[in-house]
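Removed: one protein chain of the complex. Kept in place: all other protein chains.
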Amino acid sequence: MPPTLSALLQAAAPHPLDGTVARWLPVLVLLPLLGAVVNGAVALVRRPSSARHPLVTLVGPGVLLAAFALALQLFAAMRGAGTSLTAPFLVGGDVPWIRAGGLTLSFALQLDQLSMVMVLVITGVGSLIHLYSVGYMRDDAGYARYFAYLNLFVACMLVLVLGASYPLLFVGWEGVGLASYLLIGFWFTDPANARAGQKAFVVNRIGDAGFLAAMALLWSSAGTLDFAGVPTWLAAQGNAPVVTAVALLLLLACAGKSAQLPLYLWLPDAMAGPTPVSALIHAATMVTAGVYLVARSGALFAAAPVASLAVAAVGALTALYAATIALRQWDIKRVLAYSTVSQLGYMFIGVGVGAYTAGVFHLVTHAFFKALLFLGAGSVIHAMHHAYHHAHREDDPQDLRNMGGLGRHLPITATMMTVATLAIAGVPPLAGFFSKDEILASTLARAHGTPLASASLLGIPGSVVLQGVYAVGLITALLTAVYMTRMLVYAFFGANRSGEEARAALHEGSPIMVAPVVVLGVLTLAGGWLNLPALLPLGPVGVLDQWLAPVTGAASRQLGGAAHLPHDTEVILVGLAVAVALLGMGLGVWLTRHPVLPKAQAPEDRSLLARAYDADRWAERFVVAPVRRLAERVLADAVERGIDGAASASGRGVVAAARAAGRRLQDGDVGRYTWWLAGGAVVLVAILVVG
Amino acid sequence: MMASDLLRVLAPELLLVAGAMVLLLASVWHPQGQAPEGAEGAERTAAMARGGMVLCALVGLVVTIAWGDGVGGSADGRLAADGFRFTLDLVLLGAAALGLALVEVDHGRFRGYGPEVPALMLLALSGMMVLAAARDLLFVFLGIELMSLAVYVLAGVQRRSARGTEAAIKYFLLGSIASAFLLYGIALLYGATGSTRLGDIARWVAEHPAGGGLFPAGLGLLLVGLAFKVAAAPFHVWTPDVYEGAPPPVTAFMATGVKAAAFATLARTLLEAFPGAVPLWHPALWWLAVLTMVTGNVLALAQRRVVRMLAYSSIAHAGYLLVAVVSASSAGAAAVAFYLVAYTLATMGTFAVLVVARPSDDRPIEIADLAGLWLVRPGLASALAVFLLAFMGMPLVGGAGFFAKWLVLEAALQASSPQRVLAVILALTSFVSAGYYLAVIGTMFLRPRPDQAPVVRVPALAGGVVLTCAVMLLALGLYPSPLITLARRATVVTEQGASARSAPTIPPAAGWRAAVAR
Amino acid sequence: MITESLVVSALLFAIGVVGVLTRRNAIILFMCVELMLNAVNLSFVALARLHGVAGHVFVVMVMTIAAAEAAVGLALVISVFRHFGTVDLPSLRSLRE
Amino acid sequence: MRETLLALQVGAWLLPAMVLWPVVAAALVRAVGRDPGTEEVPAGWRDARALTVGALAVEVLLGAALWILFDPAQSGWQARVDLPWIPELGAALSLGVDGLSLPLVVMAVTVVPLVLLGAWNNVRTRTPAFGALLLLLTSGVVGALVALDLLAFYVAWELILVPMYFLVGVWALAGESRVALRYVLFTLIGSLLMLVAILALWSAGGGTSFHLDHLLAVPLPPRTQLWLFGAFFAAFAVKSALVPFHSWFPPAQAAAPTVVGVVLGFKVGGYALLRFAIPLFPAAALQPTVRVAILGLAVVTVLYGALLAMAQGELRRVVAYSSISHLGFIMLGGFALTPEAVSGAVVAMVHSGLASAVLLLVAGVLEDRTGTTELGAFGGLASAAPLLSMALVLGMLSTVALPGTLGFVGEFLVLMGSYAQAPALTLTATVGVVLAAVYGLRPLQQLLFGTRSPLVAHGVPDLTRREAGVLTALVVALLWLGVAPAPVLDRMQGAVRQVVEGARFGPNALPAIPTVSETP
Partner (left out) sequence: MTGFLAFQFYLFALLAVASALLFVTRKAPVPAALWLVNVMFSLAGLYVMLDAPFVGAVQVLVYAGAIMVVFVFVVMLLNLGRDGVSDLRAAGPRVAAGGIGVALLAAVLATMGPRLPAPPAAPATDNVVTPVAASLFTDYLVAFELTSVALLVAVVGAVLLAKKRGTPS
């Protein structure tokens, strides 16, 4: 039996972080939780809470900033500990949660380099978005409720990344799902919004069921659910099928949470929530939980190359698929949503091919530029909404066809959005270029002579799969540049299509909304320096890689070995990537050369891509409707009523039969009664006489 | 033959018959005048009934004393004096006393009973008590006839009631046919074994384990006669009509007394005379029990009239009791005794409620007549619920009814050849019985009281009967130990076991003349 | 002769049963019962030759009881006739399911 | 605290008091209580509802004392009392608790008064009788949970039945009193068979004692065990509403007054399986075919209940079917028979009681306010009645087993513990987790969200203080136990181990326990 966490705690040598600020790790989680409680209380007590409550404004973003500050302290402490940090720092292993039979779970939190990166992203980007929200949600009736949910989300997200065991991670995992559900349906008076939240929760639950199953498998096979116990088990288990099974089930979970095929359906609908929510939850943090989980379970996936290939394949397919859809979306948030799905696919490719650093790197840079894009889109929507409100018009403030030339009215936003677009398109030296390039390079690097390459997925050799993935990744990069440029052009350039009256009212948002956007813009510009490739001598090489090495290094090596591309090849690849990005942007501009009509005048776009391949309808027809029919028609109407009816019918039948029999037997004619007597006597005597 | 000995054995019966005759005389003492309404001499009926109750108490005392004295059976082995007899005597006396009380209550409402009625009930009771003690098929026949003749009359005693008269003639005709079967059975057994005494028959059976001759036919016909009296299907056909047509107090008396006496004699006969012939009669009785349980319970489901429903229910209970009998053990006898106590209490209580709640015209009481009874008479409704739950065999709320079923099941499962299938059938048919008992309870409790429903008045005596039955049932349900002890003492002591005093044996076949000459 | 008597007795009893099953008139039906009782009596008398005088005693008792039954039964028949104006059994059907 | 109780010898009378006090109190309530609905005189302290709650509060105190008195370190019976009852049959009032029954007893005695308090105006007619019957019912439930003597258990078991019949029948929603009859008939058929089985078992044990400890040692051939187990199982499966013996349950719970519906949902049947059926007849319960069949039924129950809950248009029926779905998990855990799974099953029983209480209370409040609980009639409650909505959301989240709630603890343990025993079935059961999300969120969607329906626009007052207090207490319990279930779990480990090991290695166990093969 692998060592349990508590045993590890007792046995382990003193940890370098002992006695540092790290012991306050639980506070990191409790702070936003406290914020959620306070804001929730305000929301429940003060109603109607039309006015924003100063306490909420203070507490909501306040706890996040405090958490961010603490996170920086933790980071500093870890930096201080330097290379001696080889094992995660554990807190709370002695706080029991579930103890039954041989299963012992505690509220142990663990801090290691991977968690730290996630914590910084969550609290950092989270803080910015909280601040932005103060402006964005200023006039909303559910101001306090909003911050309660948002704080709750951060708390759950932190549990997710800090939990030291799968079940605790699962607490955060479902917790963020709940927060997401609540925030998507935040404006619940529109049933569509609430339905979108429900859809998100249910689709996520499919993945969660996989997670539960994975844990069940793991527990029954390994006897542990702690991260710390897994390597020991793997060492004993080798490449047994059960490892692959666990990994594949975890992939299912990740596909749900990170909106990969085929469970991505919920994410576009999730845009029903307030835009900052989309930025934080559905772009920067929650949806990357799947990537985090794969990275966290690196050892497991490393021992199951097939599962890793599957991760990469799923990622690649999703990336391409979503990118094509994004080409023809008109709703600005939907463009970004599909883009997110696509970029998550990239991250999956990264962690799938064992380039955990690359995956996490892209996760971080994506958090920067996608949050920026969403917040920028939020500013645009905010402005459009106000403008239409001002003009007393009921029109779609999110539709690209209603925009155009907004750069003149929202110059800062337009600038920042352009930066972000360049980043996501992969134009050097912006953040996205480095992370994306690293993923693609790693993929190709592992296509030969690695365990991944020699494994096979559904009969296809791993090397072929990886080459395919690379190709798909490259095509996707092209498409990404195309659709992002298209979006940018339609929104900010050309002639304005918002209408005279509305145009006059278009203006930049309040400083508190602009400032975070600018900060994110700066991060987008500089994010690439986190992990510079050796190829480009711009600064220290592979900082993030070295940082994460204690966590993912071993797994990464196990899958990919020390695979490195030749220098020349790398140069060619970089060139190719830049070329593709530029080509894509050019294509994007070319595509948008014709002016479009405002939404109200434009014919409905019925192209397959605009309809997102009708995936929702297919899912409705082949999954939802059959289940519903099964439940309502077959089970409720037929089976249940059948069981019910059989019970009461048999009762009624017996009574009716009794009544009929009674009428015949006891018809009152005593002469006929004698027959029973005589007949009975004959039978009885016969029984005795015959034997 | 020692007369004093016989007097000791028959003291309760003698006292009872003597008392009954005194009451009879008293009832005709006054010149019979035509009362303005009701039966002749109706004004004396209540007093007679009370006298009868006192007499029952006295006889009960005598029974207790006789039992305590350890009186043995009669010297000739024709009358038993064992625990079974005395327990059954007490049950029968209780049933008669409560029945008399019901007669008085009903008489108080309808004034339909002549002053001879209590005396007739007591005479019927004497027949029943003879049955409890009978160890000779002759006494079985005579006891049954004595009891039946009185009950035939009682069923039709309300001469203004056409329904009562119809019930009486139906009962009479079917009863006399059954008697003829019984008698033929006795004759054939006599022919086969040479005697009508149970002990002699048992000896003969022991000597002829293969049976043979007239024996099986005789046993079969005997069982037909007894099965008729206990109302076992398919010999139950009289029960619904007669129960329904007879005046309710008489029905109550019939349902308890007649049934108890018939079971007493059935159990004793089978256990004393035919223990060696179990393989012979077991299948027949087994099927009889099954058929009775199923028929009674299923047909009761269809009833809307309460008494008719109770008639089927009494058939069902006969089935349960037959299960105890089928087990052919002393545990079975104990179960019969216990069951009869619980059953008598519940039946009497139920009929007490029906007597006060029945419509004032001659219309039979329907379940719907009880609608919402809980709202106007919560105590009465609750008591009836207790009685019905006792019939169902629910523990605690059904009082001793549960342990009655328990002991029956115990007897069945602990028999030398465990009657598992029978036990399961018993359980399942009890389940069916819930359907109709709960229909009544549901009507009382879950339905509103109709506006035009008459006010139910509860005379003190009726209240007393209801209360007594309910309290005793509940108390025995909570703490059944005394009754279990009593029932376990109510074992049948076979003649061989009991009479060391060796009765003179009947002269052998050819030598009867010699005996006469002596 | 005993066996023959028993056969005759059985015959008479069976005839009585058939009568019971086929007659509609209460009195006749009752007479059939009397026939059955008589048949039994024949058995008793025959068997008394085998087993002793007890059979005769039985017969005397049965006759007495039969007389008693007759008294009650005929009184009932009269009472029924007064109520229903008939003693045809299929007509007496006020008590039924 | 514990020392004081020990010094006072509380254990010697605690359990009899818990069983008998409600009976006494029932008589008192019936005699003294006044019906505020019908009498002109203000009832004051004699308000039967207040008296009932007071009497039940005493029961809560006793329950608390029991909890404190319980020594988690010990396994085996605690607070055991043996009073003579029917020496002729060998029956005694043997009462005792162990870790299996303790949580359920404490949960039961706590939830009933809370719900009664929360559903204060739910029953407005004939309250003295209602209170008395409710107290009798409580006595039956507690008795069934603490009885160690099989005869006493049977008596208590049936004592649940009769008051329940009246409580459901008399106070049912209009026109629904028939469901009471159906409830009794369904339950009775099983329990009568069990009666026969108890008798047979008792006979096999020499007819001297009904004590569980005595009967556990009675050697039984596997075939006999099979029959007896079948009878016990029939009783418990019907009572706990296992598919396909469940059809009495949803209508009954939907028609019953709130507090009665809650008690109806107590999984006493599931408890009895773990307490009696499995330990007494291990060779039957673990016989591969039987086990696969029951585990299969359990999984069917999980899915069937969930699917049916999805298809309901009325809140209480959703709750009822979700309860059935939970029962599937309980059965799965119980028959997987690993320490984790059994612990999970017990936790799930506790959870089922608490969660049903929350949801049925909310349904009762809606019924009080608007006269209906049809989902379609509502909409937009979230803004109209935020407290109520909050309670509903939290109760529902526990029902769908969100981590951090008690619902998760039970389900998680069941799934973890069952996999090794029945992999395919356990994996199938996880589908129930997905369906739970659907059936759990659907009512929220319809009731709370969207625009306000005319009914809601007409005005739905939010929770009163009393309702809010009760619901807060229950919801906090769900969340608190979800985060800190250890005190409960620790106390049950000894008993769970006994059940598991007894069934595997006890005198009547099969020689070798095969795991359920992968044949679906």
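First chain written, first letter: the chains are A, B, C and D, and each begins at residue 1.
By definition in this document, contacts are C-beta pairs under 8 Å (C-beta built on N, C-alpha and C of every residue); 3 or more make two chains touch, one makes a residue touch a chain.
Predicted, not measured: the structure shown is a model, and the values here were computed from it.
Although one chain is omitted from the display, it touches the following shown chains in the full assembly: A, B, C. Across B:Phe215, B:Phe253, B:Trp281 or B:Trp374, the residue that sits in touch with the chain not pictured is B:Phe215. Interface note for the absent chain: among B:Met48, B:Ala150, B:Ala167 or B:Val355, the touching residue is B:Ala150.
Of the residues in chain C, those that touch the hidden partner chain are 1-8, 10-19, 21-25, 27-28, 30-32, 34-35, 38, 41-42, 45-46, 48-50, 53-54, 56-57, 59-61, 63-72, 74-79, 81-82, 87-88.
Residues of chain A that touch the chain left out of the display are 671, 675, 678-679, 681-682, 685-686, 689. Chain B residues in contact with the hidden partner, per the touch definition given at the top, are 1, 6, 10, 17, 21, 24, 34-40, 74, 76, 78-79, 114, 116, 119-120, 123-124, 126-127, 130, 136, 138-139, 142-143, 145-146, 149-150, 152-153, 156-157, 159-160, 168, 188, 212-217, 220, 362, 509-510, 512-513, 516.
Simple rule for what comes next: only the chains that are shown with their structure count from here on.
Chain pairs A-D and A-C differ in how many C-beta pairs they share in contact, with the greater number at A-D.
Centroids of chain A and chain C (each the mean of its C-alpha atoms) stand 96 Å apart.
Averaged Cα coordinates give chain B a centre that lies 44 Å from the centre of chain D. As a whole-number value, the distance joining the C-alpha centres of chain B and chain C reads 25 Å. Counting partner chains per residue, chain A has residues 651, 659, 662, 665-666, 668, 670, 674, 678 touching two or more of them. Looking at chain B, residues 169-170, 173, 177, 181, 240-241, 302, 435 sit in touch with two or more other chains. Touching chain B in their complex are the following residues of chain D: 85-89, 129, 154-155, 158-159, 161-162, 165-166, 169-170, 172, 177, 180-181, 184-185, 188-189, 192-193, 195-196, 199-200, 203, 207, 227. Remark: chain B residues 378, 389, 394-397, 402, 405-406, 409-410, 413-414, 418, 420, 423-424, 426-428, 430-431, 434-435, 438-439, 441-442, 445-446, 479-481, 484-485, 488 touch chain D in the complex.
By the touch rule above, chain A contacts chain C in their complex via residues 659, 662-663, 665-672, 674-675, 678.
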